[in-house]
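A selection of the complex's chains, in situ.
Chain IDs A, B and C follow the sequence of writing; residue 1 opens each chain.
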Amino acid sequence: MKRQDGREQFQIRPMEIKTEVSAFAEGSAQVTLGKTVVFITASVEQKVPAFLKGTGQGWVTAEYSMLPRATRERTSREQARSGRSLEIQRLIGRAMRACVDLSQLGERTITLDCDVLQADGGTRTAAITGSWVAMVEALRWMKRIGLLNSIPLLEQVGAISVGILNDEVLLDLTFEEDSAARVDLNLAMTEKGKIVEIQGTGEGGPFSREELTALIDAGWKGIQEIFKIQRNALKLR
Amino acid sequence: MKRQDGREQFQIRPMEIKTEVSAFAEGSAQVTLGKTVVFITASVEQKVPAFLKGTGQGWVTAEYSMLPRATRERTSREQARSGRSLEIQRLIGRAMRACVDLSQLGERTITLDCDVLQADGGTRTAAITGSWVAMVEALRWMKRIGLLNSIPLLEQVGAISVGILNDEVLLDLTFEEDSAARVDLNLAMTEKGKIVEIQGTGEGGPFSREELTALIDAGWKGIQEIFKIQRNALKLR
Amino acid sequence: MKRQDGREQFQIRPMEIKTEVSAFAEGSAQVTLGKTVVFITASVEQKVPAFLKGTGQGWVTAEYSMLPRATRERTSREQARSGRSLEIQRLIGRAMRACVDLSQLGERTITLDCDVLQADGGTRTAAITGSWVAMVEALRWMKRIGLLNSIPLLEQVGAISVGILNDEVLLDLTFEEDSAARVDLNLAMTEKGKIVEIQGTGEGGPFSREELTALIDAGWKGIQEIFKIQRNALKLR
């Protein structure tokens, strides 16, 4: 059974990652995934949170926000900085910290600002996918100007959403599919097939462990495609 | 190898759930899990969020907060309502909505206020475990006074944290264990062994799918014990 | 004429003070007065407000808040930090500062966090009564670990509410009595019968100086009972 936009069950939407989209940021990327568009900058600053001062260790953090009219209906700027945004930016930050050796950064913070220009489902995973690219750009810049001897990257991380709709596992849900899905799961994984972040909710009804396996299988399929797009964007390999 | 507090690898801390801890709320519960203490009230109100008005459907939501000195060091009241709190209360709300038939509630909202009196790891899962008990109490009250004909409960839900520390899966982490863990996973499951919410982070390094399986196995072991404690608290069966 | 809950005119509700109710705070107390329950922690921190820096003197301050469902109807968390809360916490702070020799504390702050779990009138005076106990516990802790040579306590302070309802002076008003009272007076006094704080309002009509005398007489009767309960809680004398 075909999906509304003609995709197969385990097919992601057309995805594009552009780099160097900001003239000023140390790293940047714009991710397009179907109608979802996220603009990401990576800023390197000579400061760390209070709890890291004097440790010689660095930090990676993220902020996530939606433009008021990223959505079908306009939402106010206050709402656009809601609990949902805070939940998502914490998720992005954790995923990024998992793939960098913070002890090699020096007392510096990389801030990933993920601003959603257009939202049609999958914004948080697109933000993770693009943040990884922008962060690599920023690390390269740090090496180029001599702040780092080597790039302290532990893992490549990509992310995608999966869900269960009408008892069928679907890869990369649109907003409309997501709204009707029984289960919604966001997955960030590394090249070696390990999990960095898993966040699944059966708000429309719980899901079995077999369903969990099927969801991760589907997600992993999508993330492998995403790895290629990330590498192309970065001209890696 | 024994844990610092003498527990086995897959042993939860002593847990107690008291009900009727509030003289005014329609339902209430106080959950003690080792040194973690969460005070929960369930409030029934004749109102629903704007998007449900006129649908005849109800809503369940949650708020989570920590008292300033729930922690080893005092934190300010502003910090106690941080992004972390918002992330957690969204998680609790989703888990509770998954186990109630909202269409049977009428246009009413049940608000679960989870206030942490003492925090030593596992506060969010203790809040879910206790919220389920307080919500059942509130639903019973609604039936008792005639607002409901039957109790629209779809599932029993319990929750626990698991993690990986020194490459060993541990059940029910204390704050100290959690701080040192490579992987931290929160799990809410139903009686039938289905998953309501899974939220895992490899902030200290990613985890394999085999590790995920071991984590869920451990969590399920703990949640089955929790089910008994919930049922005893509610004098069920 | 008996009161609604069967009490005599000058009888306080059953009162209990538990200490060591927090595993982490330097001092703590939970005060139960009828259906009113206040949870109090005393936190000792190595800092003082800006205006005391360099003076060698310490500070005592208080914060007061109500859980959303402490009351018969749920109030939002925003409302729970209203002008009323700020007025009350200033009162508690002043009363506590009046009974400690701040110059003996060193540049340290004791913060009394008074969180109302259940509110049925008299929360501010119960908070003062319990804050004194929690503060003594914290001072004892400071002496025990060597921060103080002796305990710089100037006074024992207890507090109670009194009021005039149907032209009759009543001791320790419930929420219901308080709502109908013409006059409402909160009183904090020392062992020697001196006044630390007096705050009386004739919102339902002014009161004469004779009535003021009768109110203080009644309050002093109640506070003397409270002194015994405080001393028992602290195993004093």
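Note that contacts are C-beta pairs under 8 Å (C-beta built on N, C-alpha and C of every residue); 3 or more make two chains touch, one makes a residue touch a chain.
For clarity, every value in this text was computed on a predicted model and none was experimentally measured.
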Identical protein chains across the whole complex (3 displayed): 6
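Note that only the chains that are shown with their structure count from here on.
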Copies chain B and chain A - interface residue numbers shared by over half, same or different: same
Central subunit by CA centre of mass proxy: B
Euclidean distance of C-alpha centroids - chain A vs chain C, Å: 51
Distance from chain B to chain A - Cα centre to Cα centre, in angstrom: 27
Chain C residues touching chain B - in the complex, by the definition given at the top: 22-25, 28, 35, 39, 41, 43, 45, 63, 65, 67-72, 74, 77, 81, 111, 113, 115, 117-118, 120
Of all residues in chain B, those that touch chain A in their complex: 83-84, 86-87, 89-90, 94, 97-98, 154-155, 185, 189-190, 192-209, 212, 216
